[in-house]
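For reference, the structure I am asking about is given below.
With one protein chain removed, the remaining protein chains of the complex are shown where they sit.
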Amino acid sequence: MLAEALALSAVLFAIGVIGVLTRRNAIIIFMCVELMLNAVNLSFVALSTLYGASGQVFVVFTMTVAAAEAAVGLAIIIAIFRHVKTVNLQNINLLKG
Amino acid sequence: MTFDLANPSQLMQALGPDLLLIVGAMALMLWAAWRPESDEHQRAVGVASLALIVATIGLTIWYAARGLSSGPGIIAVDNFRWAANIVCLLGAFGAIALGLEYNVRERIRPAESHVLVLFATAGMMMLAAARDLMIVFLGVELMSVAVYVLAGLNRRSNKAAEGSLKYFLLGAFATAFLLYGIALIFGSTGSTNLTEIGQRIVEGNYVAHPMALVGTALLLIGFGFKVAAAPFHMWAPDVYEGAPTPITAFMATAVKAAAFTTFIRVWLEALPGMGEAWFAPVWWLAAVAMFVGNTVALSQRNLKRLLAYSSIAHSGYLLVAVATGTLAGSAAFLFYIVAYTLASFGAFAVVIAVGSEGDGNNELSDYEGLWHVRPGLAAAMSVFMLSLMGFPIFGGVGFFGKWYLLMAAIEAPRPLTTLAVVLVLTSVISAGYYLNVVRVMFMKARPEGAITPVRAGPLTRGVVFATAVVILVLGLVPSRVIGWSRASIPRAPVAQTASADLPK
Amino acid sequence: MMNPAMTFEGAHPLAATIARLVWLLPLLPLLGFLINGALAMLGAAKIGPADPSEGHHSEGHGNGHGGVHGHEHDDAHDHADHGHPPRHKFAGIVSLVGPGVLVAAFLLASAIFFAMRGVEMEHPYVLTLFSWMPVGDLNLNATILLDPLSMTMVMVVTGVGMLIHIFSVGYMQDDPGYPRYFAYLNLFVFFMLILVLGGSYPLLFVGWEGVGLCSYLLIGFWFSEKANADAGKKAFIVNRIGDFGFLVAMFLMFANLGTLDILGVADKAKDLPMGGAVATAIALFLFLGCTGKSAQIPLYTWLPDAMAGPTPVSALIHAATMVTAGVYLVARASGVFSMAPVAQLTVAAVGALTAFFAATIGLKQWDIKKVLAYSTVSQLGYMFVGVGVGAYVAGIFHLATHAFFKALLFLGSGSVIYAMHKAYHATHNHDDAQDMRNMGGLRHHMPITFCLMWIATLAIAGIPLFSGFFSKDEILAAVFARTHGSTLAEASLLGIPGSTVLFIVYGLGLVSALMTAIYMTRMMLYTFHGPNRTGEAERPHLAEAPWVMTGPLVVLGILAAFGGWLNVPALLGAIGPVGGLEHWLEPVVGENALRTTLGEAAHLSHSTELVLVGTAIAIAVAGIAFAVWRLKPAALVAKKDAPAAEGIARVLENKYFVDEGYDAAIVQPTVAVSRNVLWKGFDAGVIDGLFVNGSALLARAFGWMGSQLQTGHLGTYAWVLLIGVLTILGAFTYR
Partner (left out) sequence: MTAFLSSINYNAWIVPALLLLPAIGALGIGAHALLTAKDPAEKRWREVRILAFAFFMVEALLSLGLWWSIDPAASGWQALVDLPWIPQWGVRFTVGLDGIAMVLVLLTTLLMPLAVLGSWTSIRTKPHAYYANLLVLTVGMLGAFVSLDLVLFYVMWEIGLVPMYLIIGIWGGERRLYAAIKFFVYTMIGSLLMLVAILYLGSEASRVGGAPNFSYDFILNNVRLDPTTTLWLFGAFALAFAVKVPMFPFHTWLPDAHVEAPTAGSVILAAIMLKMGTFGFIRFALPLFPEAAMNPAVRTFVIVLAVVGIVYGALVAMVQPDFKKLVAYSSVSHLGFVMLGIFALTTESMQGALVVNVAHGISTGALFLLVGMIYERRHTRMIEDYGGIAKVVPIFATILTIVSLSSIGVPGTNGFIGEFLVLVGSFKTQPVAAVIAATAVIFAAAYLLWALQRIIYNSLSKPENEGIKDLNWREIGLLVPLVAAIIWIGVYPKPLLEKTEPAARRLVTYVEASVGKTPVTASNTAR
């Protein structure tokens, strides 16, 4: 049972990574990152069956942190939107070289 | 006096300085939000936060003086932690001090900018104290989130917003890897406490264990990103250029110092058993970081981006300390980070002093013939450049920093002589751009149209000359700091028998 | 520095006599140099303003003239003209100091000479002045070595030198650089005395290069003319090539014999294997030095160009003293040479070849000084034949007699040129005052010079009773005597057995004697006999030079005539003391000479000796007769409308194009290679271009690539990050 759960979380993690690489919209990229975080939560929960409750405690921590991060992240995305009227990362490349 | 961390009140005492800072920061945040935005308010909050930092430094020094230690638990109580705290607090102090005048010039009115710095510093102190991967994760997140916002502080510049967006997205992306690494390490060893992990890896000979291997790799990737080492450095130049200069200085020094502190503690306490696995990658990571950081810096025209690449190169040098995997390496790291922080802060302070409103005047061409107009600033800048390059006497303590690193590398059980040669040769490349700054300032005539930079505020000039003087003085008599950094090395919890070999 | 720590050879008989003051000999000319040099500097110098850059030489042609060059007309050859410029303000003092110092030196030398004659000397008188280079086991002291050989040279140098100094007072009186001239001349005598009196080879080398330096300064005395400066530089550099040989010889001596003292080397050389590699190498390298200094093949090209200097200089340096230094060195190092028959054969062969080669060129030269220059090269060849075959006394004897008549010839030609200049000067004619085609029939205008020149010509041609005859004949006899029964005969040079080589040398000697007679008579005929070609207007101005110049000529004339008296051969015992010089030099070179002739003195049967003398006289007379018969001075035409020579004449006139050959074969390729291959190609191209700037460029290129990768798009960053992740994961898993 554990192996399948870990495999699933690994697959989810990979999907998240591919999402970040291929998509161009900032919000979708952020959602993919959240997906990766939740994949890790899944593996934590799976592992806690082996080593007792401390894994699940960790999940609670990651969830709260993810929430805080989401709040701040979206605020940043709104700030960038106010400037360039778009969240498409293709034309956000002022800083380069 | 040894803290028994199982007992909550003792745990609270062990976290004394951290708590003082966090509680103070929250109080200040309320006060900041209470009054409408204005320059005076922002200055008042700034001064208050400086006072808070000084108090925390005082408490930390008092804690360090008492020679405390702790039993096994989620946090560590040793000189390494207090030393790292002091470095981060000094970084914060510098950032806020520069920020006070910089914000007025750039019309950044929100007083919360100083409070955010305090929160980031709280995160750093947590990282320094962390002896549990959970605390590491929390510290990293607390610090990063605060710094994501700080990077985008200047609402009116779209560069800042773009910088903070990139920092946020890539930061989150990398933290996911870190977290996944923690999960796998937890999966393979069954615990998140560094000492337990260390024991289990050594006993169970986990070096061949696939999950532990992948876990260590992911941890390395996570930390690699946080310290902006080479393959993971792409975000750094843009974020450093976009962020307000005091915050860039803060990111280049304090954030990097904290990240390395936890990196080294994890590597020394949890993963020495995995040495076989991570030695080559860390070796190559250091070499690539040094090479990429120094060569790309050669082609930079904007001074902030140049200093960004220089900080990437310095991450490479510090990775050499990690690669040694010895306690002497960690002492060398501490000494080097002090020298590096002084020099970087000085350099950024000069960038602020020379820069004009709207982050103008940061191009190398604006520095031509600066010596004829601002001899003091030019001389200070050349001291910082030579210190970053590691030049003796004129570069003061920078030289001894590199010296200590090289000595630790050569005297490591597995001598890194070739890496030392790589370090030395890449620092010759670094001479190319560091000296270029000096050359432009001293050897070129002041172009006619160039406007003489307006006289910087007292605090900025204070930071510039204070750091320059300290660098030069330490350059002559470094033994004080050497003794101090050799004493503050991570020490295993007291319960265990003292096994760590004494660093030379 | 001269007087402290002088250790007297207590036991030496000479120590008590005036010879004790021998260190004063070189000191006197040095004082002369210092005084004259100071006067020259005082006259010329004008101290510049405190701040050199202000008043940035605004006035182009302002009063910036130093006193040195008076008014700006630098004539090609040797005589300031355009009316009488004011003589140099210190001319009076310099005329006293310059020659005065030489007279004093000559008197002291004579005193020492007579002191030496009065004392029986077994070993030379060595006077240590101070410790020069006390290094490791080198331990070199500055010592003076006084023995009959060096005494002879000192007498020649100071005697002839004195006469030439006196002559120069007249000759150079109107020259603005008068004090500078005498300063250099005195410095030359100082270095020449160091050369002949030096007790160790490095000290000798100091004198050796010192005279080279002075000849550089004096040849290029009228430096404002590029040709003169070039001639000076050429002389110095060619001498330096010779000095390279001398240096290597000294290294060999030090490495193999462990000492550099002349006496030390002499007695250590004895136990070297006869004809061994070491002795031969040392001797050959020493001879390389001599070819440079004494203008033998292949390094003779500088001597004819050295005629660009004032004529008294040519007389003193390029006839009497400096060029004979090579002969003196071979005589002094006779210990080594006698141990190396192959080297001796080489010296003799080269000497003979040079004698013959230079004589042929002398036949077709038009410039009177060039004729004399090639004649000197030829006569030097003779001397080297002498010392080469081990007849050191004959070589030195010819050196002495040659000094007398060649100095006379040069000074005579100096008077002629002086007169020609005065004439051309009067009529503002810019014709060549040294070309024989513009002279002719001067015997009516300059009778004294005419007679004295004839004496010298007869002497050099080898007419009996004149000095040349005795010395030249003795050399030829010595060569003939050694063709059998001597170490030379057994040795072989490049496969040719020694005796054949000596026969060839003897043959060449005879032929060159013949040619010498011819070209000397040719010179006399074209200069003094036949119709005058100088020109109607100039003729009245041709007159005898003032007494100050003709006086020394007379003295030299006497010496040239009766010089033979010094070393009368046994054959003509009647005339004077038999073998005077032979006896005088015996203690120095006697033993080494005997070694070459296998123990007993080389002797010729009475009849062969008579035959040899006969042939020599016949040759001399035939030469003169041939010249008188063949050459028609009347047919000559002035230089400006003389037809260009072709065929053999042209080749000889242009001295076999040897100079152009050297230039093309050695000088130009070296300059071209160093400029294009070494400097531009390797230095700037390879080291700088490739490595230094190249590596800087490489670093910058990497940097540029890195910054291009930084596109600003988050996608690229994420990709790079992922590549990093994958590499590290790979590194961890596939260890």
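The chains carry the letters A, B and C, assigned in the order they are written, with residues numbered from 1 in each.
Following the convention adopted for this analysis, contacts are C-beta pairs under 8 Å (C-beta built on N, C-alpha and C of every residue); 3 or more make two chains touch, one makes a residue touch a chain.
No experiment lies behind these values; they were computed from the predicted model shown.
K.L.:
Identify the visible chains that the left-out chain touches across the whole complex.
P.N.:
B, C
K.L.:
Out of C:Pro134, C:Gly599 or C:Gly647, point to the residue that touches the absent chain in the complete complex.
P.N.:
C:Pro134
K.L.:
Using the touch definition from the top, which of C:Trp23, C:Phe254 or C:Phe503 touches the missing chain?
P.N.:
Only one of C:Trp23, C:Phe254 or C:Phe503 touches the chain omitted from view, namely C:Phe254.
K.L.:
In the full complex, which of C:Met41, C:Met274, C:Ile648 or C:Ala664 touches the chain missing from this view?
P.N.:
C:Met41
K.L.:
So which bits of chain C touch the chain we can't see?
P.N.:
Touching the missing chain: residues 1, 41, 44-53, 55, 57-62, 64-66, 68-69, 72, 74, 130-138, 202, 205-206, 208-210, 213, 216, 220, 223-226, 229-230, 232-233, 236-237, 240-241, 243-244, 247-248, 250-252, 254-255, 670-671, 673-675, 678-679, 683, 687-688, 692, 696.
K.L.:
List every residue of chain B that touches the chain not included in the displayed model.
P.N.:
Contact residues on chain B toward the absent chain are 386, 391-394, 399-400, 403, 406-407, 410-411, 417, 420-421, 424-425, 427-428, 431-432, 435-436, 439, 442-444, 478-479, 482-483, 486, 504.
Basically, only the chains that are shown with their structure count from here on.
K.L.:
If you average the CA atoms of chain A and of chain B, how far apart do the two points sit, in angstrom?
P.N.:
Taking the mean C-alpha position of each chain, the two centres sit 26 Å apart.
K.L.:
Quick one: report the Å distance separating chain B from chain C, using the average Cα coordinate of each chain.
P.N.:
Roughly 79 Å, centre to centre.
K.L.:
Could you say which residues in chain B touch two or more other chains, in rising order?
P.N.:
165-166, 169, 173, 237-238, 300
K.L.:
Using the touch definition from the top, which residues of chain C touch two or more other chains?
P.N.:
Counting only residues that touch two or more other chains, chain C contributes 707, 710, 712, 714, 718.
K.L.:
Enumerate the contact residues on chain C facing chain B in the complex.
P.N.:
696, 699-700, 702-704, 706-707, 709-710, 712, 714, 716-718, 720-721, 723-725, 727-729, 731-733, 735
K.L.:
Under the definition above, what is the set of chain B residues touching chain C in their complex?
P.N.:
Result: residues 165-166, 169-170, 173-174, 177, 210, 213-214, 216-218, 220-221, 224-225, 230-232, 234-235, 237-238, 276-278, 280-281, 284-285, 291-292, 295-300, 429, 432 of chain B touch chain C.
K.L.:
Taking the complex as given, what residues does chain A use to touch chain C?
P.N.:
Those in contact with chain C are residues 17, 20-21, 24, 29, 89-90, 92-97.
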